[in-house]
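The complex appears here minus one protein chain, its other protein chains still in place.
Order of writing sets the labels: A and B. Residues in every chain begin at 1.
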Amino acid sequence: MSPWMFVVTVLAGLILLAMVRLIRGPTSANRVVAMDAINTLVVAIMIVLSVVFKQVIFIDVAIVYALLSYVGVLFIAKYLGGEL
Amino acid sequence: MIWNVFIGLSLLIGLVANTLGIVGVLRFPDVYTQLHAETKATTFGSIFTSLAVILYGISKFCQTSDGQYVTLILHALIAVVVLAITNATGAHAIARATYRRGHRPVKAVVDHLEGFSK
Partner (left out) sequence: MFAFIVTFLFSGGVYLLLTAGSGSVLGFWAPQELWVGLVISLAAALMARNYFFRTRRRPLDYLRRWVRAVAYVFGPFFAELTKANLDVAYRVLTGHMRPGIVRVKTGMKTDAATLLMANSITLTPGTLTVDIDEETNDLFIHMIDVPEGMENRDSIEVEELFSLFNCPSWVRRIAE
């Protein structure tokens, strides 16, 4: 296993850990925090995977994913704050 | 290879910072403190794992001078900038929404936002 693949594995394990917080809550705000952490980790994984598979297009996907997940988090935050 | 040392070092720093951030999210008592851990640590960790990718691109470009490694470096840089900006702003939005929803910080010693109404 190359070091890059090892890093991807550890980050995927961290996503599973963050899912504990996503499921347990206790409030929906805690769940949004866990989701935000998972989004960041997914972006990091995609950037590392571009080296593993030697595909630059993975980083473009990561950029778009970061921007879209940001919009999603803003939307959920507006909804939680009662401003929607 | 001196490049491999730097790449391994930044990958290690990134993994440690990310792990600390997720442990903080699991361990801290309320939303605000969890946001502290999440925003700072995962942003820092992702910056360092991306820095490893950038260093890898630079080292490969020095060996082969192939154009696709320039694309790799530049796009990874843009991804890092996007990540840093959106993470901080998203954390701000979540904190604001949490306060408006009525959750107060646990065991707070001072709360200047309490009487401030819109």
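The rule is short, and it goes like this: contacts are C-beta pairs under 8 Å (C-beta built on N, C-alpha and C of every residue); 3 or more make two chains touch, one makes a residue touch a chain.
It should be emphasised that the depicted structure is a prediction, and the values quoted were computed from it without experimental measurement.
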Among the chains presented, those that the missing one touches: B
Residue ranges of subunit B at the interface with the undisplayed chain: 17, 20-21, 23-24, 27-28, 30, 32-33, 35-37, 39-41, 43-44, 47, 67-72, 74-75, 78, 84-85, 88-89, 91-92, 95-96, 99, 105-114, 116
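Methods note: only the chains that are shown with their structure count from here on.
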Residues on subunit A engaged by subunit B in the complex (per definition of touch): 3-4, 7, 10-11, 14, 17-18, 20-21, 27, 29-30, 32-34, 36-37, 40-41, 43-44, 47-48, 50-51, 56, 59-60, 62-63, 66-67, 69-70, 73-74, 77-83
Residues of subunit B touching subunit A in the complex: 7-8, 11, 14-15, 18-19, 21-23, 25-26, 31, 34-35, 38, 42-43, 45-46, 49-50, 52-53, 56, 68, 71-72, 75-76, 78-79, 82-83, 86-87, 89-91, 93-94, 96-98, 100-101, 103
